[in-house]
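Every protein chain of the complex appears in place save one, which is left out.
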Amino acid sequence: MKSTRQGVSAALFAAARGFVTALALGVLGLTAAVPAGAAPSGPPIRIGATLALTGPLASTGFVHKIAGEVFVEQINKKDGLLGRPVEWVVLDDQSKPDLTRTLYDRLITADKVDLVVGPYATGPILSAMAVAERHGKMLIHNSFGIPKLAKYDMQFPIYSFGMEPEQTFPNTLLDALAASGKAPGTVAIVTSKFPSVHFLSVGAREVAKKRGLRELLYLEFEFGNRDFGAIAARVRDADPDFLWIGSVGLEGNMLLEALKKLNYSPKIHFHLYPAPAPLALAPEGQNALSLTLFEPHPPFSRFPEAEEFIKLYRERAVKANLAYPEADMQAALQYATWQVLRAAVTATKSLDDKVLAQWIRNNRVDTVLGTLRFSGAGNYGDDLSKVKQVQNGKWVVVWPKEFAAPGVKLLMP
Amino acid sequence: MRWQYRAAAFVCVAAVFAALPAFRPPAFVESFLYLVFFWVALATSWNVLSGYSGYFSFGHGAFYGTGTYATAVLATRYEIPFVWTLLAAGLMAALLGVVIGAVVFRVRRLRGELFALLTLAVTYVVATIVLNTRIDGGPGVFLSGVSPPKLYPNAGSTIYVFGVGIAFASLATAWAVQYSRLGRGLFAIHDDEDVAEVLGVPTFRFKLAALALSSFLAGVAGGIHALFVTYVTVSETFAVTVPVFVILMSVLGGARHWLGPAIGAAFITALSYAFVSGDSAVASRALVGLILILVILFLPHGVMGFAASRWRLFRPQLPEANDAAAPEQRPAAPGRAAGAVLLSCDNVRLGFRGVQALAGVSLEVREGEILGLVGPNGSGKSTLVNAISGYYRPDFGRILFAGEDLVKKDAHRIARLGVARTYQIPRPFLRLSILENVALAATFGAAALDRKAAHREAGHWLRFVGLAERSSALPSELNLHQRKFLELARALACRPRLVLLDEVLSGLTPAEITSAVALVREIRRRGTTIVFIEHNMRAVLELVDSLVVLNYGEVIAQGLPREVVRQQDVVTAYLGAAHA
Partner (left out) sequence: MPSATLLGQSLLSGIFIGGLYGLLGLGLSLSWGYLRLINLAHFALAFLGAYLTYQLAGVAGMHILLAVLIIVPAFFVLGVAMQWLFTRFSVGEFASLLVSFGMTVIIESAIQWLWTADMRKLQLEQGTVSLQVGTLFVPVTEALMFAVAAALSVATWAWLRFTYVGKAMRASAENPEIAAAFGVDHRRLALLLSGVAAAYAGVAGTFVAVIYTLSPAQIFAWMGVVFAVVILGGLGNPLGVLVAGLVIGVSESMTMAVIAPTWAPLVSFTLLILVLVLRPDRI
């Protein structure tokens, strides 16, 4: 009788322990598959991050998750990092900056991950940056939209569009338009007041003026605006040669649809941060221009590991039922983050944040985006931004010419 | 004496939490606890107005956002030290609250969902102003250079301690309010604001006070949060999350108790945080929703509501009979005509959209008498009572009571002067016990007693009307007769000089009528003047010293009962021309 009781309680204890372990593992958010019989061995190197997997930012958050998983899976199939397997600990920050901060605190101080990488989008990245700074951790991030706010010396931006994108990028764009022979004479700017968009639109306005374009209309709308009818009417009345839409997500789409209902198609239209799929797939999105750092075609596909990355990403994206399963800028940004991390760790054979940061500052890394450097002000390097266009339902780079997809050039009306 | 021990315990708990960083826990513990305390502060502050008074505000985001931006802008652009910005944040939010309240609380219609809508609209207005002016203007405000005072070497720990501070300040406020006069008034307002006002609760001032406290605390919480998130944007700050979540948390935890919102806040914050694994993010979210549903289905009045009903924790008991000193007895005034004029109505007119309810009523009530007020249905009796007690304001005329004109006064001031009334259909405060109902009148009425004395007084009057054994019951447990007597006890607990009894006998059985009549006589014997509105002519003729007859808003007869009832026009008014 006693032995039965002991047996039962032992079984219960084992079950409880198993349950607690499972709970702990679940709580720690194991995502990366423990590599099965692969070459890397020893205790895993744990890299922590949060991503917006629920909430308004979730659609892009998932893109990042898939891209990161592709990298981690591949690296674990080869030698891992310093011979050890890599484990990516991802937590869901629910698109909330205050939760992001708490979760990074947890990753660093409770889960005690070895290194951290950044979350998605400017707000959460700022929260994570503050935490990283407090604990002396390096933070490589890849979707930070307002360079002048990045003040921490151990932060490294993968989103390389230069330190003053509000000056440089509009010039790049207008160069592209001018090179096609039919430079626009008038411009209308319609922009969201979303922080990472607004300052770029304001910059574009100044650049356009400096370059002699006549401004016909300048409108700002609030983020979350639902009704674009009146705005569309004003745009149609202005009828600019060039329409700059400072949009995030679906705003550009909604404006185009509203314009279409007025029987008006804008001549040249540029969208700042559109959700790629809806704009590419919509009939009125034809010839839309946007900003990018990467598209899945040559010459990008010739960059280190890009071809494999594009293929694997597409497989996983299709399996995950994404609307636009092509590896584009956001996915590539995440992948490049890991490439930089790997390069630094491999070169310094260290997991010490200061050592790694020092190395990154002084070296260049070849990634799917091209060669990245971090030696400028605020750890920013070269401006790698390019102009892409929707042609036949797909995004292709059209400028600078050396990065344009084979046989493709910018289509003007 | 007990409250001092509780207060000490409260301070100890707060101190323990504040001292936590000294034990060097992992930083995320502080971060997570900060979030819990942040929501505790927001939910509790919301509850001080909305849970207690029933004025559900959808605008807590406006106060919180005002505080957030106050700190953000003052600390970055004007380099004001953080702690001072918190004070500014609270004051600005409170100012916004007071301005809203001053406008809205005066308008009687704007209760319930209209108040909710108004506060929601204010949030949108504030958000738009912040977005479009130099306050934010679009790019957001970055607080990187701002550091809090060095309470702890670690900035994160310091912010945590501030969070503890505002949370416990909110809890202390809610606790103090709940057991104070303000709180009792708010609970009365929750159940029936008009009755509360007529009983002497200064409803406008109390609501404004609650709103000011609520918004001040929310503003300070917002200011602290600005430093926590470091980067403040309009879309994050004024999102629909804050207004909705504070409501959810308070309802979940129990909105009638100071600790309720804190419980709800802790639960919901922990719940959202518990399921953050990257793997099953979507499933986790669904699970959170499911848990919320299950909790509220099984605890429909929230956690504290459940606790209160299970353990009957919060019902004050009736003090013993013998230690109740009898209330001061006024000398029994002689029955007829000898008293001076206590109340006089002088050509009072009151119309509602085409119906002239009172068409020039003039009458006099002498001190110590029972004046009967009769008339057919619709003649304006209840309207007159409403006018005298202050619920309606006459368009014209004067109502003098002990030398003061009541027409321009708020109802609660009229109550203070010594006027009380009962309602034809009893309107007790449904969520307060019998004892609390009566004690409230003793606290806010002409007597203006403190809590203990009010309870004694209430006990006395409940014994007087025969409801002493039911003192901890809720009004819903009483039958009509008992509720009428509760009305009576409540009116008398104010120690009024004049009490207006509005059809107190309607719906009673003959036996009950007899005992009621005896009570009325006893009331008069103790020195209170009575205006007695009734249809039951037998009782009227038995009781009253003089009789006024109203018809179509005019006095058609006034004088001794036996004479009045024989007058031609009175008979016509009641029975029709054929009987004249």
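By written order: A and B. Residues from 1 in each chain.
The rule is short, and it goes like this: a contact is a pair of C-beta atoms (placed from the backbone, for glycine too) under 8 Å apart; a residue touches a chain by one contact, two chains touch by 3 or more.
Computed from a predicted structure; not experimentally measured.
Remark: the omitted chain is touched by one listed residue; of B:I247, B:L358 or B:L449 this is B:I247. For the chain left out of this panel, the touching residue among B:V288, B:A359 or B:A468 is B:V288. Only one residue from A:K151, A:K182, A:K261 or A:R302 touches the chain missing from this view: A:K261. The missing chain, though absent from the display, is touched by one residue of B:V13, B:V83, B:V103 or B:V355; that residue is B:V103. Although one chain is not displayed, its contacts with chain B can still be listed: residues 58, 103-104, 107, 109-110, 113-114, 116-118, 120-125, 127-129, 131-132, 240, 244, 247-248, 251-252, 255, 282-283, 285-286, 288-293, 296-297, 300-301. For chain A, the list of residues touching the undisplayed chain reads 53-56, 58-59, 61-62, 95, 193, 219-222, 224-234, 237, 249-250, 253-254, 257-258, 260-263, 275, 277-278, 281-284, 320-324.
In this text, only the chains that are shown with their structure count from here on.
Note: centroid distance chain A to chain B, computed from Cα atoms, is 52 Å.
Chain A contributes residues 26-31, 50-51, 53-54, 65, 89-94, 96-99, 101-103, 105-110, 122-123, 126-127, 130-131, 134-135, 146, 149, 151, 193-195, 198-199, 220, 222-224 to its touches with chain B in the complex. Interface of chain B with chain A (complex): residues 26-32, 34-35, 128, 131, 138-140, 142, 144, 154-156, 225, 228-231, 233-236, 272-273, 276-279, 281-282, 284-285.
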